[in-house]
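Yeah, one chain of the complex is gone here, protein chain that is, but the others are all in their spots.
Here the chain labels run A and B in written order, and each chain numbers its own residues starting at 1.
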Amino acid sequence: MTTATTRSLIAKDKQATGARLRRWIVGLWNLNLLLGVISIGTLGLLWEYAQPLGIPGVRNVPAPSEVVSASAKLLRSRLYWEGWMLSVQRITLGFLAAQIVGIPLGLMMAMHRNSFDTMFPIVEILRPIPPVAWIPVSIIFWPTRELSVVFIVFLGALWIVLLNTIGGASNVDQNYKRAALSLGSTQRDLFWRIILPATIPSIVTGMAVGMGIAWEMVIAAEMIAGRTGLGYLLWQSFEINALAQVIVCMVSIGIAGYISSGIIRQLGGFAAPWQRQH
Amino acid sequence: MSTDSSNGGTLSIRHAGKIYDPDGSNVVALDDVTFEIKAKEFCVIVGPSGCGKTTLLNAIAGFDQLTAGQILLDGELLTSPGKRLLPGADRMVVFQQGALFPWKTVLWNVTCGPIQQGRMSRREAERHATHLLARVGLTSIENQYPGELSGGMKRRVEIVRALMNDPKILLLDEPFRALDALTKSVVQEYLLELYDLTPKTVFFITHDIEEAAFLADRVVIMTTRPGRVMKIVNVDIERPRNHQVLTTPHFLRIENEVREAIHDEARKAFEAGERELA
Partner (left out) sequence: MAQLIATAPTAIGDAGAVNVPWNVRLRRLLRSRRPYLALLGIIAFFLAWYLLVDVLRFWRFRELPGFVASVREWINPNPVYGVSLFTAEYYNHMWASVYRVFVAFLCATGLGISIGILMGWRRIFYGLTFPILELLRPIPILAWIPLAIILLPGRELPIIGLTFLAAFFVTILNTLLGVKSIDPVYFRAARSLGFSQTAILFHVIVPGALPYIFVGLQIAMGACWFSLVASEIVSGQAGLGYKVWEAYYYVQFETMVIIMATLGFLGYVSSALVRMVGNRLMRWRARILAGV
């Protein structure tokens, strides 16, 4: 075969391959979509018809159709939106406090060997205590319930933020520091221009995980000790046996958590633009 | 077709073509590549980066599909458009970045091929492996993990693993790229020693011209974008060879012939790369 004929064959093949590849990608995308629809659809149907099918346990749970009608009612109530507002407010305060304490403390511990050696053992002693177990102490200590819930949120997010900051700041590539020093930077420059930026990705990771824990905490604290908020509404609905409302609350909390981690991710992309591609 | 690899191992590449078309960009990686590697021939492919060497190797190994042409091993069709990909033990690959399983000991790594295929008992495989390892200067490292070895040792272990598999054709993708010059020359000699011991068909990719001329029976020089066979240089230096060959006028003449051929290509490829980045 001569090169010319091959060339024309390849040209034809080129189109065919392109089309085939595109079809394959589309097919794959559809396959995943299809599988997702199948699995979620099956689950939804089983849930909806659990009562007639007699599936143990699930048949006591209100069907999706009931949940939808309950949500229509709940979404119009003031209590529900107030719950949203209060939970978000507590999350914001507690979470911010955890950053304000955790990040500087972590940076200090990473940069000064002695402060690390002094403080880290206490962190290791306090960290394994589940934050939920602090709820009673928190109620006793803080003058208002509001503050005690915020404190629990703070405590939940604190450890992971602290650990990630320490980890990030002490793993900064030695060569960056050496390069900066040989370019004549001062200790101050070294901190602000090398160590802090290099730690940001790790801080953001800590924040993302911390946000998840913060939501766990706010729900726990509101359920156990609160008088308002989404967690309280959830527990209250359960106590008065309004099960459809329980599920609406669960979904709402899920959405809230999803949105807040989305925000963290956006912030992360903004604060560390060189990491965006990864 | 016989499964005994001691005879056979003729590789025919016929009008092989490969076009990458991720988003209509139509990169021609291989265009009408045709050549044959005789049984037990040591064939080295050189060419600038991006000339489709690795693409060709992947097609032979059965990791990747061609878009035109065919590849045959002993007259049996390995790869052609539309044929199902079937990587197999008859075409053992030594990868550029190294692929010893880090979670297994050296001995396990070296013996796993024949044991998994059921060709040898454990005891037999281990005896054979110890023998081959000693041949390349590695003794009493059987129970170490790959992570504990130096780069040169890892490469030798990997070559032994490939030979233990007793393939019809050995495919090596720039295996010595990451080694320093001194280690490299030692490992090259070991490779030649093993080759002389049990000759096999070898498909060896590199862009080190001296390495190519030192190891090969024939050097295939490829061009870049589209990847084509530009020239085939015969290396008529007697085996066994050692590093003393490197300074003979005959060797230098061959090396120069390859270098001349490839130089313009390399410049073209380099400039194309610069243009692409700009």
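Here is the rule we go by: contacts are C-beta pairs under 8 Å (C-beta built on N, C-alpha and C of every residue); 3 or more make two chains touch, one makes a residue touch a chain.
All figures in this text were calculated on a predicted structure; none of them were measured in a lab.
Enquirer: Among A:105, A:220 or A:272, single out the residue that touches the unshown chain.
Expert: Reading the full complex, the residue touching the unseen chain is A:220.
Enquirer: In the full complex, which of B:61, B:78 or B:138 touches the chain missing from this view?
Expert: B:61
Enquirer: Mind listing the chain B residues that contact the chain we can't see here?
Expert: 61-63, 87-89, 91-93, 95, 97, 99, 101-104, 112-113, 116-117, 144-145, 147-148, 161, 165
Enquirer: List the chain A residues touching the unshown chain?
Expert: Touching the chain left out of view, chain A contributes residues 31-32, 34-36, 38-40, 43, 57-58, 60-61, 114, 117-122, 124-137, 139-143, 164, 167, 202, 205, 208-209, 211-213, 215-216, 219-220, 223-224, 231, 234-235, 237-238, 243, 246-247, 249-251, 253-255, 257-258, 261.
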